[in-house]
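All protein chains of the complex are present and in place, except for one that has been dropped.
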Amino acid sequence: MILRNSTLLMAILAIAISSCSSNSNDTEKKSKNQKSYWPNDARLVISFSMQFETGGQPAGAESPFSESPLPAGAPDLPAESWYRYGANEGVYRMLDLWKKHGIHVTSHVVGAAALRYPEVAKAIANGGHEIAAHGFAWGNQWDMSYADELAFVKKGVDTVQAITGQKGIGYNCNWLRRSPNTLKVLQDLGFLYHIDDLSRDEPFVTKVRGKNFVIIPYTLRNNDIVNVEGKQWSPDQFLAQLKAEFDQLYAEGASKRRMMSVSLHDRIGGTPAMVHVVEEFIQYAKKKQGVVFMRKDEIAKLVQNDPNTPVDNSEAKYNN
Amino acid sequence: MILRNSTLLMAILAIAISSCSSNSNDTEKKSKNQKSYWPNDARLVISFSMQFETGGQPAGAESPFSESPLPAGAPDLPAESWYRYGANEGVYRMLDLWKKHGIHVTSHVVGAAALRYPEVAKAIANGGHEIAAHGFAWGNQWDMSYADELAFVKKGVDTVQAITGQKGIGYNCNWLRRSPNTLKVLQDLGFLYHIDDLSRDEPFVTKVRGKNFVIIPYTLRNNDIVNVEGKQWSPDQFLAQLKAEFDQLYAEGASKRRMMSVSLHDRIGGTPAMVHVVEEFIQYAKKKQGVVFMRKDEIAKLVQNDPNTPVDNSEAKYNN
Amino acid sequence: MILRNSTLLMAILAIAISSCSSNSNDTEKKSKNQKSYWPNDARLVISFSMQFETGGQPAGAESPFSESPLPAGAPDLPAESWYRYGANEGVYRMLDLWKKHGIHVTSHVVGAAALRYPEVAKAIANGGHEIAAHGFAWGNQWDMSYADELAFVKKGVDTVQAITGQKGIGYNCNWLRRSPNTLKVLQDLGFLYHIDDLSRDEPFVTKVRGKNFVIIPYTLRNNDIVNVEGKQWSPDQFLAQLKAEFDQLYAEGASKRRMMSVSLHDRIGGTPAMVHVVEEFIQYAKKKQGVVFMRKDEIAKLVQNDPNTPVDNSEAKYNN
Partner (left out) sequence: MILRNSTLLMAILAIAISSCSSNSNDTEKKSKNQKSYWPNDARLVISFSMQFETGGQPAGAESPFSESPLPAGAPDLPAESWYRYGANEGVYRMLDLWKKHGIHVTSHVVGAAALRYPEVAKAIANGGHEIAAHGFAWGNQWDMSYADELAFVKKGVDTVQAITGQKGIGYNCNWLRRSPNTLKVLQDLGFLYHIDDLSRDEPFVTKVRGKNFVIIPYTLRNNDIVNVEGKQWSPDQFLAQLKAEFDQLYAEGASKRRMMSVSLHDRIGGTPAMVHVVEEFIQYAKKKQGVVFMRKDEIAKLVQNDPNTPVDNSEAKYNN
C-alpha cells in the first residue's frame, strides 16, 4: 500500500518526530519567522541503515580473506566465521545502541539471512525498526531479465515478511547495482522508495510510468563497507567524517531541506570500536536543536507528495 | 586577449588583491624594509581549482564502482548517480563557500559538462570565478595528432564560451596528461597558461616558439581526487595536509615568492564533510597577514612578464 | 593433558587472576549484587597474542617487498632482513613490555622459527608466557590430507616442545585457514582450543566428536598484520582502534561475558612505535577496575566446561 495523502501523513508523523526529537541543551533557537523544511521545526533528519546480510553471502564473498580466494569447493572457514559475527554480535550490539538512544533505523534484510537467522530478523522488527528489502540473496541483479528480477525481489520480500510480519516498501540492491528495470519492478511489487542513488543530500522523487517513486539517497561516505572494511579508515577517522558531514549539513539545514544517511553492516559497523564511535556521533548530533532520527519509510511517506520535494527524471528513459 | 603590459597589470591587480586580502587579527607585521614577492605586500597566494566535470565522463569512468566494471552496454546506474552529485550539490555548495568568504576561484569546466548542465556553468561564471578550459570531454589527449588535439581543445573552449560568455585562457588536461604538442596547441588558441605541471611551488614561464607561456603549478598533494576519492584520507587528514602545507609555504613566503594550489572536484570536494574542512582551512589561513586568494588567470597575468618569474625550459625539445 | 574439572580450575585460576588484576585507581565500583561473568569480579579479560614466525617464512613471503617478487632462486635480501628484525628486536622488545606490566601472553610459535632461533623461543617460555602451536612452518594447511595435516601439526608442536619444554594446547593456522579436518586433528593431538575464528567477542565451545572443544576468538581488527603492515594505519590509528574497542567491550562487560583479543607479530608489533602505543593502551586499560590480562590457555580451561559458555555448532558437519 502506498499512502498518498501527504497532509494526513505530515500530521501523523509530526507527532512521531516530536516524540523522538532530541532534547537539546543547545542554546541555538529557531526564530519564529524561519521557514522549516521538515515537520515540527526539525532542521536535519538523520537516517541510519543497518544491513543484515550474514548467511546470505555466496562462497568467496568480500571479506578480509577474499583477495586470495580458495578454489571452488574448499570452504573458507575463517571467512565464514567472520560473517557469522554479524548475526552473533553485530546486529544485537547495534540494537542495544538504537534502544539506548531511542532511535529507529531502517534495516535492509537479505532474505537468505532471515531464513538462516530468523531470531535476528525478529529481534530487529521487534525493536521498532523498519524491515526493508535487500534481495533474496547476494548476487547480481543488474543483469536479470524483468521476470527474473521481479521473482528475485518478491521472493526476498515475501521471505522476510513471513518471518518478521513486516512487508518491505523500501529497496536496496546488492552493491547498489540496479538494472534498468528495477524501479518498474519495485513499482509492480508495491514499493514506495529505493536508496540506490548517490546524487543528492535530500530525498527526491522520480516518475515511474507517470507516478511518483521516492529516492532516499544513500552514501558511500558515511558507510562502513567502503571506508572501514575497505581498510582505509580507523574508527576515529569514521567519526571525524560523520562529525564534519553533520556540521555542514546541519548548517545548511537552516536554509534548505537536508538529510544525512549513515550506513552500517552487521559484521563491520557492529564491531565494538565502530559502535563506540557511532555512539559518540549520536551524542554529538543530539546536542544540536532540531536533529531528528527517522526510518527511511517515514521519510519517504513525508516527501512523496510534498510539492517541495525535488523531482529528478535523470533516468527517465528507463522508467516510462 | 593576452595582456602583456605587466606594469599596468600589477597596478590593476594590486587593487584587486588589496580588496580581497584578509583582514588579519594576527600580530605579525612585515617590516618596512622587507622585500615583497607579490603586489601589496602579499606574502602567500592561495589559488583554488574547482573542477566541473559531471556529465563529461565516459562510461566506466573512475568512481567507487569502476574497479569492478560492468560489461559494455550495461549502464552503471549508481556510478552515474554518484557523478550527478557534482552538478546537483557539489558545485553549488562550493559556490556558497566561495561567496561566504569572498574568494574567487578557477573552475576547470569540461565542455560536455557545461552542455549537460548549462545552469551550473552559468552559476560558476556569475559568481565571479574564472572559467578555464578542461577539454571537450574526458578522454586521452596525450595520444592525439596535432590537428585533432587543436580541434578537441577548441571545441571545449568554444562550447563553454557559448554558454558562459567567458573564453578560457588557462588549460587543464584530463589527468594532467599532455601530449608533446599541447603547449603549441594552446598558444595557437590564445591560451595564456596551463596547470599540468607539478614541479614548483610558484608560477613560472617557459618558452613556446620563443614566447613566454605561463605555468601555474598544480598539486596532487592538496587535491581531493587522489587522496580523498582514492580512499586514503578522511577529511580531517585532508585538513591536516592543507594546514601543514600552508604553514610551511607561509613561512617561506617571507623570503621568496610562494603559491599554494588546492584542487577540488565537483563530486568529491563538494561533499559536506570536505566543504566543512576546506572552510576550516580558509579560516585558518585568513588569520595570517598577507594571505591572498586569487584566480589563476590573475596570477598568470601578474607573472607572465615579470623579470622575477623563473624561466624553466625543461621541455624545450617539444616547444620550439 | 586436558583438564576437565572446571570447579577446581576456577578456584586455581581465580587466585592467578586475583594476583594479576590491575590495581585500579578508578572510582567505578561493582555493586554487591551485580552478576559476574568471570572469576573474582573481573569485568573484561584482555588476551594478547604474540606471533613468533621469523625464520619460518618461505621465500617470497608477505613483506614490504613481496608485491614485486624476485624470480625463484634470487634471494630477496632486504625482505629476509626485514623478517630477522622479529627475532633480533621485536620479540625481545615485547617481552620487556609484558614483564614491565606483569602481563602473560600467548605466543604462537612456528616450529621452524624455534629451530632457527631457539634462544628466542626459550626466552618467551622463560617469561611465563604460553607457548602455543602455529604449525611447523608457513604454508597452506587447508588443502592437506588428514594424515599430512596431523603430521604437520605434530611436527610443529613436538619441535617447539623439545626446545621450550612446553607442549602447546592451543592452535593458530597460517592465515587462520583451517581445513575441514583441523579440529579433529587437534583433538587427536590433545589440543584444548584453537583461535582461528572471528565470530564472537567471548570464548565458546563446539562439539568435536561429541566432546567440548574451545574456541578463543581471534580478531583482525586489533591485529597489526592487516591494519599496520597492510600499510593502512599509522600506530596512532592502531591505538585509537584499541581504545575504542576497549571502551565498548568494557561497558558491555557489566552485563555479559566479554573478551578482547589483540594480536602482534614479531617483526610488526615489535617495532618501537607499535610497542609504544601498545604500552599506552595497557596503561589506559589498567585504569579501569576489573581488567584482567590472561593467556589463552588459562581462558580455555576456565570456560571449557562452564555451563555459561556458549555452545556453537555452526561447523558441525565437519566435526562429527
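For clarity, chains are labelled A, B and C in written order, and residue numbers in each chain start from 1.
Criterion: a contact is a pair of C-beta atoms (placed from the backbone, for glycine too) under 8 Å apart; a residue touches a chain by one contact, two chains touch by 3 or more.
Just so you know, these numbers come straight off a predicted model, no measurement behind them.
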Partner chains on view for the chain not depicted: B, C
Hidden-chain contact residue, picked from the options C:W38, C:F52, C:W82 or C:F204: C:W82
Chain not shown: contacting residue from B:A59, B:A151 or B:A240: B:A240
Contacting the left-out chain in the complete assembly, out of C:S49, C:T106, C:S199 or C:Q237: C:Q237
Among B:K154, B:K167, B:K207 or B:R221, the residue in touch with the chain that has been omitted: B:R221
Residues in subunit B touching the chain absent from view: 142-143, 175-178, 180, 196-201, 217, 220-221, 226-227, 230, 232-233, 237-238, 240-241, 244-245, 247-249, 252, 312, 314-315, 318
Where the missing chain touches subunit C, by residue: 64-65, 70, 74-78, 80-82, 84-85, 88-89, 93, 231-232, 234-237, 271-277
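Heads up, the rule we're going with is that only the chains that are shown with their structure count from here on.
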Central chain (distance from its CA mean to the mean of all protein CA atoms): A
Chain whose average C-alpha position is farthest from subunit C's own: B
Angle of the C-alpha superposing rotation, subunit A to subunit B, to the nearest 5 degrees: 90
Distance between chain centroids, defined by C-alpha means - subunit B, subunit C (Å): 52
Mean-CA-position distance for subunit C and subunit A (Å): 37
Set of subunit B residues in contact with two or more other chains: none
